[in-house]
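Only one protein chain is missing; all other protein chains are in place.
Per-chain numbering from 1; labels A, B and C assigned in written order.
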């Protein structure tokens, strides 16, 4: 007897399961262009720093901005709840593992101070770089005008899963289209992983979409709630939505793959899957300039009822400059990210990100062999 | 030369191999409804406790019932063989690992005392909750009437694999249709994993079907006998049978995924695969209220000729209330199960279980990465 | 550009990758029949012991024969090269790991003594059981008549890969059809793994075919030569050849899955893949009655130019009776193999091996989970 199929289960892929196929044309890496454009802003390198308190301080935002990238400041975290953010972070990093979660809960229960919103934005603007800030949907209507007033250049609206249609009885749901019309700055929203949701978000008028829900293999969102789509498939699907939306409207809305990338190789694969740029957390938390002093924690780590994730020691891997541009002595793909991307684009004959998005991918699981045989890592 | 295909090998999936795709609509978790209905009984939460002696005592059944779930008492175990069940269980938990199996064999060789059946059921009923009890097919004809007489509300008939057509020479096989007609209470049967067997069981008139044979990856039924279907595929197939049966008859028979779930994520995936509810063993064995004092054992652990499984230390993870509703400090998905389910339903825009059953799944194996990189566990 | 496909790569499956689907009918295990027939010989249990010197001595052959199975004596090993085989084997088991290979090389360089062939066969026949012996193709023409003369009942002709068409310049290849006509006893040949080779072997008139080349996951034939087909697919393909040959000729030639099975579950899967019986090495080497005293070694372990495998300590797991029929305290599927097979057949509603061969299989990789969660091993 034939079993009727209740639903179609599509295979989804993550970074560890694919590899980029080199091209039939190669190009000198020096001639490749890796810039990213969000509305009127152009960034020489397509690397963004996640709006995490251990990653992006105003000082970090200035450093990354001057090197060509974009850091997003969390407007609902330590920097807007505490005057002396540095001491607070030091306290977090010095707490024992057991004390860390309750301490974070205490720290994040302090109220957001509107004057600090202005101060932090001003600091970044004074550094002469583009200022991007992040809000949750629940606080956007109230705090976005204050941030815009203070000079913010790009508004990120972020929650675990964001859709254009949110049903809520207790509060009137955030209307993203209204926000896009009302604020005078570009709006980037996320996160999402599906074709349909991306298409609908683009139709609200946003200027960028963040891709990634539960991306990592050990991500606790997948353990706690079972939700998540691996990043290669998520990026491919959202990029398909971007293409469809562009075809319909002529407006190009970049997508940013957010989370789950650990190496230059993963970043190259995100681009090859259709991303216009990538957003990195741990990678930047490991920079000497990161405020977290070698630690990192997510914004759900201290949720009182359903915490997901905890404070983690990530260590320090080098200066921001080394991480972005090398030179490096690390051979594991965690440094010289721009060099890695340009080298990969060279091997694929891709002159810019748009061409790199068209490169072939194969499914090629990274089987770990136990023997420590020498493997040629390319020549010259 | 083309090789003729002797049989079709279909790919089957387990919890670790799939993930739930968030929706294009999201809903506030507070507005979701997770209730489960079995015949006339409605349970506010769709979580059942397995009929294991280390999990369900009359006291535990009352606690879980008051919190909205349903515990099933094993009528062929310690509680109906021994007056002082508590001391017996204490003895089991204090035995060395070597002594445990012979001790269990001795304990379970005591005769079932019919007066204890009445006593245990009465205790549960006195707690003011629905009383579910479990019997094997071999004992159902004899003991079910006694249980009904004593006030049991729901009868579970369970064996490793139960079908509507059982061939036996030595005894006249149990006719499930007859039982359903004769007992005046709803009947839930299991376990099964296939479309055909589920359809046939529903045709006998049962009010619920338990899904799961050899579900876990390390389940010894798969080692000892090679039998088993991973739970996602098993649930999908049995749910397809439920839909077909409903279409034909207009009677909706819920299916309960039983076994193999370790986290809130697994539970969400079972529902997304089509389950109306789930049955949990270890999860509840880890409650402070569980009679097993941090231990658990299966009902095949002491089979004299072909034992499968043994006494296992599962530890204590918190109160039943914490496990079901939080708040929790555990970030591994083993607590606040209702919260996790409602959060997942929110991200999928599902207002109730029936809508959650329609959500998309992707095949996305949980590849364990060795690096301890920080992974964002969702935001806010 | 579309890439032309040079060859079709078919997916092949091993025991760890499949599971048996329970049926819509169940049957009482006591009513199942697991007998195996080879030509006129009928064996109550379908378990054969491999022709390895550490597994099958004449005494072991008698023991297994009396319990209903069949052991195959290696006619080119220690028993026919050395009068006092017991002392020789003791020496092997007492050698250090470094000494073992040179010692084996020395022991196996002694000449085969024709008088010992007669003696060993006579011993087995005196035990009142069917006597099966094994030869390589190179020695068959010379030694088979001696063995038949001495009273052997079944002749096994075995090499790593055996085909009906062997090309050789130095010697006139063995003509299997001639052998089948000339010897007056049934001939079983192997090993093979393909549809085509099995069909051609059956056309030579053999009475059984052994299935399995490089079956195990860690088998060195796959490491050394890259050759091998996982056993589930190999068995399915060879069973398809058996069906085709039966359809054409009306003669039923049983196939025996040989190697790679570690548990009762694996044996059940071999049968469900189409095997009529199974041949086991390690399982029987672990019997108290096995001559190897807890050790085992393959017949390629001492090949001077290209050794594959070595002497391995397998330990002692219980009496032959326990391994075959229980009762057992082992919960890992290595004991009570008949009980496991009958239980599995019961869950599949299979009255005999022929019906069990028709049961459904699903592809269900055995993912090892790291958490030690309790898993229900079936009930009652």
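Note that in this section contacts are C-beta pairs under 8 Å (C-beta built on N, C-alpha and C of every residue); 3 or more make two chains touch, one makes a residue touch a chain.
On a predicted model such as this, the values are computed, not experimentally measured, just so you know.
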For the chain that does not appear here, which of the shown chains does it touch in the whole complex? A, C
From the listed residues C:26, C:233 or C:257, report the one that touches the chain absent from this view. C:233
I'm checking contacts with the chain that's been left out. Which of C:5, C:40 or C:84 qualifies? C:5
Selected from C:93, C:160 or C:316 as touching the chain missing from the view: C:160
What residues on chain A make contact with the chain left out of this view? 13, 15, 18-28, 30-31, 194-196, 236-237, 239-240, 243-244, 263-269, 272-274, 326-333, 336, 339-340, 343-344, 347-349, 351, 358, 360-364, 366-380
Residues of chain C (touch criterion as defined above) contacting the omitted chain: 1, 3-7, 9-12, 14, 16-17, 50, 52, 76, 101, 136, 138, 158-170, 191-194, 196-197, 200, 213-230, 233, 259-260, 262, 281-282, 285, 296-301, 303-310, 312, 314, 368
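One rule holds for everything that comes next: only the chains that are shown with their structure count from here on.
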Rounded to the nearest whole Å, what is the centre-to-centre distance of chain A and chain C, using the mean of the C-alpha atoms as each centre? 56
